[in-house]
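With one protein chain held back, the other chains of the complex are shown just where they sit.
We call the chains A and B, going by the order they appear; numbering starts again at 1 in every chain.
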Amino acid sequence: MCPTDVGPPDFKTMLPDVIKKNYGKWKYHEILKPGVMKHVAESGDELYTVRAGSPKLVSTDFIRDLCNVADKYCDGHLRFTSRYNPEFLTPKKENVEPIIKELNKLGLPVGGTGSGPGACLSNVIHTQGWIHCHGAASDASGIVKALMDELYDYFVGKKTLPAKTRLSLACCLNMCGAIHASDVAVVGMHTRIPNIDHEKMRAMCEIPTVAASCPTKAIRRHPDPNIKSVVVDETKCMYCGNCFTVCPAMPLANAEGDGVAIFVGGKVSNARKPPMFSRVVVPHLPNNPPRWPEVVNTVKHIFEVYADNARMGERMGEWIQRVGWERFFKLTDLPFPVQLIDDFELARDTFRSTTQFKWT
Amino acid sequence: MEDKTPMVDELEKGPWPSYVKELKRAAKKHDSVKDLIKVQERSFQRKMTQWKHGGIVGVKGYGGGVIGRYVQNPEEFPNVAAFHTMRVNHPSGWFYDTKALRTICDIWDKHGSGMTNFHGSTGDIILLGCTTEELQPTFDELSEHGFDLGGSGSDLRSPTACVGPGRCEWACFDTLGLIYDITKTYQMELHRPPYPYKTKIKASGCPNDCVAAIARSDFSLIGTWRDNLRIDQNAVKEYADKKFDIQRLVVAKCPTEAIELVKGKLELTHPEDCVRCMHCINLMPKAIRPGVDTGATILVGAKAPIIHGAVLSTVLIPFIKVQPPYTEIKQLWEKIMEWWDENGKTRERLAELIDRMGMPAFLKAIDVEPCPQMVNTPRANPYFFWG
Partner (left out) sequence: MSNDEELKQKVIEWFQKHSKEGHTKFYMKDVVHDLCGQYEKRAIQKAMNDCTVDGTLKYWSTGSSTMFCLPENF
């Protein structure tokens, strides 16, 4: 039998020499242009990084393409960012332009850097969607491709943003990938209760486990003891899909009901304002493949209003905090349906208990 | 007719790199991906997923690392009838040499679909689409070449670190070293799900938190420092000479008014007020740096919405030195896991358990003294307990 529990390879074996030498001894960095950074070590050594865009869902040949570039210009080393951007690392400044040229030849844009005024948009964090997930209320790779085709200029720096802007997408409200603290998050949402398959329930699921999985106690044993299944209380179900996770006989997918919600104003970084959650500003937009025009237009519009109105250096959530949510809805001209008012746990924390507000 | 995929084809167009192009590249070698493209077209037509899940775990001796996936209509799409995911644990910081990457690619082309995610949300390399029969052979070959699976199910998910000292001047501790050590130490917890639900550990070297530790890890380590910012006045002058508006962009935006421009010099006039938010450092990386007495703040509890809503981690240990062999940190984590494992209900994350049992009970159980850094404010209600 092959060995188990070997763990991942030791990262130290994967580092380029310039990093091994200057590990933990970096002094400062500069962004030379969108997608190109220079890090300078205490020793005076320089490290150039070229950051590219990636579709995340890639073939092995894509990885081999990246390897070819790294072999040619980076002594066979590369890394990926926490947002899936491949990064090419080299101590040689003269390699930067050739790397960019090779990447562009492969169809890969270079950009996605910066956190202050003039920042670029980086890769979109996203989940699997219809390409591989059983619980997806929307696609992931498809919408992201449609979004990034329209937001491309923000990635390559032809258009810039007042500050770092993180766009993320999750194909259901499980929100794999911490997208609940993004400047703009697109989230796949079900709007119909599970469509129970009683036959399958009998064969594949265990009623106590299914009932226990429901956070709002909407699921109980079927009143007819001859039917070994469950019923769902429509008034309590919030379409979270927790039951479907433990039982394949409770699918929530519904072609008419499924769609996406848009959340804005969250962030993870502690810079300036503390981390904050993204908030729902559009509760539902339809799934309209392959290009999801309603979603793309809404996100693009929010980007534009933010770019036009925020002060330099303000994250989206910081801008909204300063001007107020009421001004956000005025400026974006988005409607304010009742679904935007919280009625889950801790809802009261979101209500306004002051006479201070702005007229819109 | 059936083989036409016009909606999927549409997404080959446009400036952003196309995943459809990638699917078609893999489809030249793998029949499963030919079916996968058709499945994607079908989901576009029907506006619904075409997948179902199942209980398979797959690799002998492991309870995690493989996610079972089956297509809803295997008779129509036989080549993706079983199309499981394998999670392969990444080297800390996602650093690779091309030899390692080519090895993974070759193994995956031999045994699987040739489609991957570099990387998945948690940080693993995702090998997307493996038949049931090929799971074990894929693992065997990966393992022979020094790779191992990542976490899934009720286990410790693959811990992740930001680039840290590998390339960042702001790294307040060795995120890569710590995470590699933790990953190796807790292989048992990573591969054989022992817990009520998933649990995550993430380490970011500074408060910018590039791996989103504060948003998604039950145990979050975020770099910080106890002394003062280091300011290089010559570099400050360089920024000023380049017409960078230090007053408006940096001084006026300091959240605690700790930093001021005094006669052309940038000074931390109220060091006791600095909350180490990184804003001034982010905007003037050549002139301002974190202090030298560095370590980490440990925060706990972050999670995504399932079940009681999303939670951000909250402060548990304001400052800890992070040095090998990391004994104190590991002991703390083990104590927390013990309490959670003992008291947690199934599918209840740490934060939800803390909410149910109360933060004071949690602190008592893990033997951590309360301190004001843990809260935004003390309680406003009079309902506290004695005894």
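In the analysis below, a contact is a pair of C-beta atoms (placed from the backbone, for glycine too) under 8 Å apart; a residue touches a chain by one contact, two chains touch by 3 or more.
Worth saying up front: this structure is predicted, and the values here are computed from it rather than measured.
The chain not displayed here makes contact, within the full complex, with A, B. When you scan B:150, B:193, B:207 or B:301 for touch with the missing chain, the hit is B:193.
The chain that is not drawn here is touched, among residues B:103, B:136 or B:154, by B:154.
For the options A:207, A:231 or A:305, the residue in contact with the chain missing from this view is A:207. Residues of chain B that touch the chain left out of view are 53, 55-57, 60-64, 66-68, 152-155, 192-194, 196-198, 341, 346-347. Within chain A, the residues in touch with the undisplayed chain are 174, 202, 206-209, 228, 245-246.
Throughout what follows, only the chains that are shown with their structure count from here on.
With centres defined as mean CA coordinates, chain B is found 12 Å away from chain A. By the touch rule above, chain B contacts chain A in their complex via residues 7-8, 10-11, 13-23, 25-26, 36, 39-40, 43-44, 46-54, 60-62, 69, 83, 85, 89-102, 104-106, 108-109, 114-123, 128-129, 139-141, 143-144, 146-148, 158, 160, 162-163, 165-169, 171, 174, 176, 180, 183-184, 187-188, 191, 207-212, 214-216, 222, 235, 248-249, 253, 255, 276-279, 282-283, 285-286, 289, 302, 304-310, 312, 346-347.
Within the complex formed with chain B, the chain A residues making contact are 1-11, 13-15, 19, 23-30, 39, 47, 49, 53-64, 66-67, 70-71, 76-82, 84, 86, 89, 107-109, 115-117, 125, 127-128, 130-136, 139, 141-142, 145-146, 148-149, 152, 155, 173-178, 180-181, 212-213, 215, 240, 242, 245, 248, 253-255, 258, 268-273, 275, 277, 287, 289-291, 312-313, 344-346.
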